[in-house]
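Structure first, then comments.
Yeah, one chain of the complex is gone here, protein chain that is, but the others are all in their spots.
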Amino acid sequence: MNFASDNTYGAHPAVLKAMVDCNGGAVGAYGSDPVTEQAEAAIRDLFQAPDAVVRFVATGTAANALVCAQLTPPGGRIYCHDDAHIETSECAAPEFYTTGGKLVTLPGADGKLTPDVLAEAIRIGAGGGLNGGPNAMVSITNATEWGTVYTPDQVAALARAAHQGGLPLHMDGARFANAVASLGCAPADVTWRASVDVLCFGGTKNGAMAAEAIVFFDPELAKGFDYRRKQAGHVFSKQRYLAAQMLALVGDGLWLDLASRANGLAKRLGDAVLAAGGQLLVPVESNAVFAAIPAAADARARAAGAAYYSWPDKSAEGLDPAPIRLVTAWDTPDAAIQDFAKALIGQS
Amino acid sequence: MNFASDNTYGAHPAVLKAMVDCNGGAVGAYGSDPVTEQAEAAIRDLFQAPDAVVRFVATGTAANALVCAQLTPPGGRIYCHDDAHIETSECAAPEFYTTGGKLVTLPGADGKLTPDVLAEAIRIGAGGGLNGGPNAMVSITNATEWGTVYTPDQVAALARAAHQGGLPLHMDGARFANAVASLGCAPADVTWRASVDVLCFGGTKNGAMAAEAIVFFDPELAKGFDYRRKQAGHVFSKQRYLAAQMLALVGDGLWLDLASRANGLAKRLGDAVLAAGGQLLVPVESNAVFAAIPAAADARARAAGAAYYSWPDKSAEGLDPAPIRLVTAWDTPDAAIQDFAKALIGQS
Amino acid sequence: MNFASDNTYGAHPAVLKAMVDCNGGAVGAYGSDPVTEQAEAAIRDLFQAPDAVVRFVATGTAANALVCAQLTPPGGRIYCHDDAHIETSECAAPEFYTTGGKLVTLPGADGKLTPDVLAEAIRIGAGGGLNGGPNAMVSITNATEWGTVYTPDQVAALARAAHQGGLPLHMDGARFANAVASLGCAPADVTWRASVDVLCFGGTKNGAMAAEAIVFFDPELAKGFDYRRKQAGHVFSKQRYLAAQMLALVGDGLWLDLASRANGLAKRLGDAVLAAGGQLLVPVESNAVFAAIPAAADARARAAGAAYYSWPDKSAEGLDPAPIRLVTAWDTPDAAIQDFAKALIGQS
Partner (left out) sequence: MNFASDNTYGAHPAVLKAMVDCNGGAVGAYGSDPVTEQAEAAIRDLFQAPDAVVRFVATGTAANALVCAQLTPPGGRIYCHDDAHIETSECAAPEFYTTGGKLVTLPGADGKLTPDVLAEAIRIGAGGGLNGGPNAMVSITNATEWGTVYTPDQVAALARAAHQGGLPLHMDGARFANAVASLGCAPADVTWRASVDVLCFGGTKNGAMAAEAIVFFDPELAKGFDYRRKQAGHVFSKQRYLAAQMLALVGDGLWLDLASRANGLAKRLGDAVLAAGGQLLVPVESNAVFAAIPAAADARARAAGAAYYSWPDKSAEGLDPAPIRLVTAWDTPDAAIQDFAKALIGQS
């Protein structure tokens, strides 16, 4: 019963098999190998984006922060949600890699930015003069940090606000698979067709060992990126192992199968919460559940061995109702869901 | 009638004279000259801090950002007020020089941090793990960005909260002279005796041409700072001209005379606002007035040629009552105050 | 017949198996998992260094550059060999992560620094004043970029020169296994017993997929390092996969077996060069051969399909004798050596 994070689970056997399979023989280093080529092509195909520039790194923090650096001039303002991962959970990697970008955080219900709030912030930023710094970029997360999902229309509306201010739109897709599985749309629909400029397409939380793809839909924006990535120490000499992971995921739709399963488990967790007299803080749209449950249910679940975070964190411990976050992963056992549901209501 | 900023006015004749007077002959470069030595000593004396390390730079942004860099480890969290100059008005210089520090802004009435809010934020930060980054430092501004002034007791309470969390306390003293003139205390009382670790002691807004002193009350904290300053291009080869400015200001109490005058003018502006049916948004404690005045009074003042900012900025234009900021400087003409007072109420 | 780089070959089956074996179940993220704990302990044991701080990253560039950042104050001078990997082959990652460290390169035969040259450079650097920047650290590579190996005594002599100047000594051990296999000493003998302060202990070139261990023999030097690594995006959320690789290598001596084999193959390549009328530019002491061979032999080998670099690079192509670099890896096929030897002398 581990619902602490989708980082706590492992890698899918097909991913590991792909790594083992590409192991033999000598190939070019630093990305000049056939597996990397294939994986880049597979992702361009998946997105129906033949001109996209695709690159792989091992961590989501690296992916997001390097993209921020790529898009942000000195002192540039990066607009994102108050709860954006790049703001709260990356140890200021975006500030580091941009060498001094300024994250400007904006409120929004259910973890989502809204076009009006964004447009107004961009307008104010544009008037900030030297002291305020230049507007640089907009970053949204899909699925969001609250497990909700932007629709293609919502993304397009934000892209419009960004582009009207001259800013590119970045999508942190650490849980992009969960978003697409939830939406049932084509990957292109919620990215470049909705005017997203750069996507960080996460593998790690969805069955990879450690692999993220950066997709520059506008190749111009990738200029000089390979050196930036190398200088940061994020180019693997044996790059094929990164590529093989993503290839295994996207090759035959595995990525969507895994995300769908995790999403489905989360739905069931949400139902269990409601059945136990709890309430959902935001709709369950991907693989996370934010809920307030009776303190007694919370206590029972923890006593039964369930691992999950109080939300917001430690300060919420002991509250009644207790705010909690539950996260499912591609390989969360079915039994864990059932056991948790029972524990909540005191069945054994 | 220019109340836009204390940056719009010039340098005091005594400051310019000091620069001219130190001009003759050949002296050591990069700070190894007698004027620099004298000025450093004068500031140590002023603060009764014989062990303090004193250094000069030309801009307040450089002073603050270099000190932040000095005190902040990788990814470090810098606690400051929502309206801190380092957050709003330095084009992300602190993020740049810290190479990725994270400014954590906190609310507080009248532009002031409070010990409880600060202590709680430090507590939360301490639990943020790798993702949240380490706690680094606390920065307060005195006089604040709202023209209010921290008392020695208030500073000491904040220092306690900071130090209990293991964090040094930095004071942005761009308008330190105005604060001390307002408090009527010794400079030491509101700095190291109140446990401030590093002060940026501003000259530029108070009659200097371009000069700020950085005062490390704990010499340990200055370790390696000279190289940092040099690498940033903030060491003048002809350092004596920076030093001479500060020496002229502190040598014979000029700095307090100038600040007192500016503070007095602000008081009179505040009275004028009240007389015109306006109200003060915060108490007038130094050389700034934040007020809401009838739109008609605002229009009259501007028609008469008064220059000042709507606050908050452009979005406030045309509101009734109009929120405004008025700033006085050491050499704001008396007549400007009188003319403004008359204009507000429609006298000519 | 691929002798281009030890990066072109894959991962050892035992490494891949260890990754697969640690895959099941949910464990703590970001390094708080049992495999990471075990691997750190195994490395401390291997080095008989119970107090050492051990951390894992995926690339050698990250390892070296993050350590440089850890040891270098603003503007600091980093002393290394003219041909050091950190100078020639990391896309200025050390300069990036140190945010402006200055690599000071020094000559030395066979790719090795000598104590006299180093001590003199440190002495000059110490007198460089603000303009020159402070002395920061010394970095040596073992095995060197020329495939030669520093003995424990040679390392100790360099450490003495470094420490007399107050500088810590870093060892880039991308091919540390090859050095130890060549020396036949204990890992401790050529590191902390010879006064090395920090070692980057490479796995990637020696059978790992992508894994390097950073070993801080002085735990004080590791202060704040975890945040630095996180901010750089070099902390894996599923850290166990990094750790498992190193654990597989050091667990039962596999690392030395692999390195010994590669070293032995290189010796045979060296013999083949001599047999073909070529000469060795430096002694063959690890897994690299630098040689000058008759142009005809060079042409024959390439015609037979051998892949290796002209040295120095393209400018050397077509020279007679042709300077070349040959690198062996843990899994270079025996047949490749034989085929190359034959091709050199025109046998088929």
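Note that the chains take the letters A, B and C in the order they are written out, and that residue 1 is the start of every chain.
As a working rule, a residue touches a chain if its C-beta (ideal position, glycine included) is under 8 Å from a C-beta of that chain, and two chains touch if they have at least 3 such contacts.
Worth saying up front: this structure is predicted, and the values here are computed from it rather than measured.
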{"item": "Candidate in contact with the missing chain, chosen from B:Pro50, B:Gly184 or B:Gly233", "value": "B:Gly233"}
{"item": "Per the touch definition above, residue among A:Gly100, A:Pro187 or A:Gly203 touching the missing chain", "value": "A:Gly100"}
{"item": "Which residue of A:His12, A:Lys230, A:Arg261 or A:Arg300 touches the chain not shown here", "value": "A:Lys230"}
{"item": "Absent chain, residues of subunit A that touch it", "value": "30, 69, 73-76, 99-100, 129-131, 133-134, 224, 226-228, 230-231, 235"}
{"item": "Subunit B, residues in touch with the chain not shown (by the definition above)", "value": "2, 4-5, 7-11, 13, 16, 19-20, 22-30, 57-63, 65-66, 90-93, 96-97, 99, 204-205, 209-210, 227, 230-238, 241-242, 307"}
{"item": "Touching residues (missing chain, whole complex) on subunit C", "value": "74-76, 88-93, 95-97, 99-102, 124, 127, 130-133, 313-315"}
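The rule we apply is simple: only the chains that are shown with their structure count from here on.
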{"item": "Chain at maximum distance from subunit B, centres defined as averaged CA atoms", "value": "C"}
{"item": "Most heavily contacting chain pair (counted by C-beta pairs in contact)", "value": "A-C"}
{"item": "Degree value of the rotation bringing subunit A onto subunit C, based on Cα positions, nearest 5", "value": "180"}
{"item": "Chain centre separation in whole Å, for subunit C relative to subunit B (CA means)", "value": "50"}
{"item": "Whole-Å gap separating subunit A and subunit B, where each centre is the average of the chain's CA atoms", "value": "41"}
{"item": "Shared interface positions of subunit C, touching two or more other chains", "value": "30, 99, 227, 230-231, 235"}
